[in-house]
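Showing just some of the chains, left in place.
When the chains are written out, they are named A, B, C and D in that same order, and each has its own residue count from 1.
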Amino acid sequence: LTAQADLADVKARGYLAVATEDDYAPFNFIVDGKPEGFHKDLLEDFKAFAGKSGFDVRQEILPWTGLLASVASGQYDMGYTGALVTDDRLRVFNFAPPFASAQHYYVKRKGDDSIGDIASLSGKTVGLQAGSALLARLPELKKMLEAGGGKLGKVVEYPSYPEIYADLANGRLDYVVNSVTSVNDLVKAKPEVFAKGLPVSGNGFAAWPVPKNSPELLKLLTTFMQEVHASGRLAELQQKWFGESFDDLPLEPITSVKQFHELANIE
Amino acid sequence: MSEWLILWDARDAFLAGALNTLLLFFVSVSAAFILGAALLYQLEQGGWATRPLRWLIDLMRMLPFLVLAYLLYYGLPSLGLKMSAWSAGLIALAIYHAAYFAEILRGARVLMPEGQIEAAKAHGFTPLRLFLRIILPPLVIKTRPLMGNQLIYALKDTAFLTIITVQELTAAANSVSATYFIPMEAFIVVIAIYWAISICLELALKWAGRFGVKRGFEHV
Amino acid sequence: MNGQAWLLLLEGAWTTLWISGVSIAIGVLVGLGIALLRMARIPFLDQLLVTYVSLARATPLVTLVLFLFLAGPTLGLGLSRETAAILALTLNTAAFNAEIWRSAFISFSREQKEAALACGMTNRLFFRRIMLPQMLTSSLPGLVNEMSFLIKSSPAIAVIGIVDLTRVTNRISAVTYEPLPPILAAGLLYMLIIGILLRLQAIAEKKASRLAM
Amino acid sequence: MSDIPAVSIERLSKSFDGVEVLRDIDLVVNKGEVVSVLGSSGSGKSTMLRCINWLEQPDRGTIRIAGQRIGVDEKTGRAMGNRELAAIRARTGMVFQSFNLWPHLTVLHNVMEAPMQVKRISRDEARATASALLEKVGMQHKQDAYPHTLSGGQKQRVAIARALAMSPEVILFDEPTSALDPERVGEVLTVMKNLSAEGYTMIVVTHEMDFARAVSDQVVFLEKGKIIEKSDPEKFFTRPDTERVRKFLELAD
């Protein structure tokens, strides 16, 4: 896998190839055939920033299924999408400084009064995406439940979230776990069907994955993130797309499991 | 190397997935074959049922399997009919592939020398016996390679059922690969297992081929 | 779903249509070629083709597409998305078509073949004038079945970023959180595309039934 | 009972693509009679046989087997159901011009199949009858062979055995000796003579003048779908009414 290019190659080539998703609201999605979302807006800034360094940014849109593999194998220089940081991804990727919190929340059917505080989730059926970061951190919820004498109910894995929400609405599931930004977006879109619950994990981060062998690129991205943070542009976009701004996000890239665990308070 | 170790640790998940896949496959394919033969039998009888049945077969051939599974699993609950993932998956696989089996058999039926059937009619065979004893056996022998294709499709279609949360082989691999981010290795294992199953199918069909050769259905 | 959504669906349908169309055309011919080669029973090549058919049929399409797209640069051939998609679909469908054609070969009437050879026809002439015209109609149900499968499994190519019909529905439902309407609409479009094929098959069959084959 | 004819055909007509192949055929075959059907190639002999057991649906006319109308339900006047048809057909046997053996069954099973499946007799009994019949037509040594390995004459003999295995009241033979050598022809004709002596009713399409003369009770001559001569063999072969038959018989010698 040699097609990987660090910053020098990118500059020589004249453009940076980034991979975005198309069905991950609010990070990046398509409305009427055109990209929309947090990343679309931030891409403007990033393009301007890159222009100063003398290269262009080319965006390619792929589904999540093929995205990380494509970036890892060097088809693209980085993932420009809301990837959640996990231990296993850290073995292959470094992550730029995060742009959103990805603390996990539960969602329930609106009007389902049997669910309220965390203890009430005990024994209930939960749905999440197979192999997701959410699933990886489910043990935290389990621990919370067991601390209160309850237990984690049946876990059903799905290939993607639209089906999970459909089954939550159908009543096959009692609650669903997803990251805070996604939950906000969902509840905004369908307030009469779903309701946001409480956090079910420690802190988490959404950030751009960059191949391990592109340290220069990672450095550049760090500078960029620090710039937009300082200028307040990041907070503005967070407010616009996520409904809240996350002010205590780390400003350093995440490059090791140990560092990630410290940041997220995982022991 | 460590990737393979991770996979080895996850062997229980793979094994359970593979068993689920095999179970789904055998049950649904048997049901589909019986249903497909029954469809052909109905077509053979002619009458008013022919049109709607041809229509049903064509509908299944046009409809993406995923949409069918989706409708049965996520669509029917809104009509008040809630099925488990397993039954929805089984039903979807069975009727979908039944239509294809019926079409394969029908295609061969059209080519069958009418004389053989006339001979049976002249001997007083009732429709069902005529079908079971005279029409179906040569059709099955003749369509062996197409049946092979179809069986492999049915095998692979079981993978679509991940979308309705049936925990079969592909689901297991998805889960393992996404959790540990080792897509290549996980999928190599999956392909190897699917391939192994389909090689078994191919060998079985090849073995069955001697029936055809012995009876002069196949030459070269 | 609004008009704009339908327009996007139609665009996706067009992508699905042309990519599958090209793959079907190549796949049917390559399948025929493979079947012919297998009939020739060339020692080493035969084993190779058997393995290819077996492996290509067993490999899930998603995996194949992804593999071609990602491994392409490593192997020194930079494939565009479309090329990778068409290549994957063709590799897949050709294996199935090869079996369909081969089935027609091995079950072809021995009497007719003998009549042709006895007249002094070469194998090639026999194939072209006697066998092929009959095979075309007799293999049609199998071939059309395979075409329908190819079209229906084409969503796999979305994994490398091609916006086909199914991808469009995913994009729509990702925003509306209502997966059912776009899926039904896409289902309708798939049925329309495959329906055309079935219609052609029915017409061809009607024609052939005049010959009572 | 015995005054009901075994087969009676009234005003039977049939056309293919607008060409009349059979025209106003009338024929009464009494129980135990042997009727020979002669006629040139393409005159409609096979079509007539095929109409008798409704393999071909006539355009007009009625056909009765032992008094029971075939093809049309007499009470309702509507087309007969498949099961009823099957029941009548089980009482008639047919030897096809092109044999039509079942390729997926061995010779023995070709002969056993119908008795077992239609008459529901036991496997052992069916096997015994089948063996005896195959012996009669000289095919016992091939009982485990599949049809595609048989010579033309061998297929024909199996087809004859298959039809006889059902011991039908009426047997329709379509050129049953066409593929046989003179020796075998003699043997098969002997079998048929015996059947007729046992009281079986037979309609035989044949080109064997000698057989027609020796065994038949009636000889029928078809020409372009019409019966132009119908008489006892004695008269048919010595004093035919029509010029056509006279010429036919002349050329036959």
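Brief remarks on what is shown
Everything below uses one rule, namely that a residue touches a chain if its C-beta (ideal position, glycine included) is under 8 Å from a C-beta of that chain, and two chains touch if they have at least 3 such contacts.
What you are looking at is a predicted structure, and each value in this text was computed from that prediction instead of being measured.
This file describes a complex whose protein chains occur as A x1, B x1, C x1, D x2.
FYI, only the chains that are shown with their structure count from here on.
With centres computed from Cα atoms alone, the innermost chain of the structure is B. Among the remaining chains, D is positioned farthest from chain B, on the basis of C-alpha centroids.
The count of contacting C-beta pairs peaks for the chain pair B-C. With centres set at the average Cα position, the gap from chain B to chain C is 18 Å. The distance from the centre of chain A to the centre of chain D, each centre being the mean of the chain's C-alpha atoms, comes to 82 Å.
For chain C, residues touching at least two other chains, in rising order: 179-180. Chain contacts here follow an irregular pattern that is not a line, a ring, a star or a complete set.
Taken together, the chain C residues at the contact with chain A in this complex read 4-5, 7-8, 11, 62, 66, 69-71, 73-74, 158-161, 163, 167, 170-171, 173-177, 179-180.
Every residue of chain B that touches chain A in the complex is listed here, in rising order: 74, 77-78, 82, 162-165, 167, 171, 174-181, 183-184. Of all the residues in chain D, the ones that touch chain B in their complex are 50, 53, 55, 82-83, 85-94, 96, 98-104, 113-114, 117-118, 146-149, 162-163, 166, 172.
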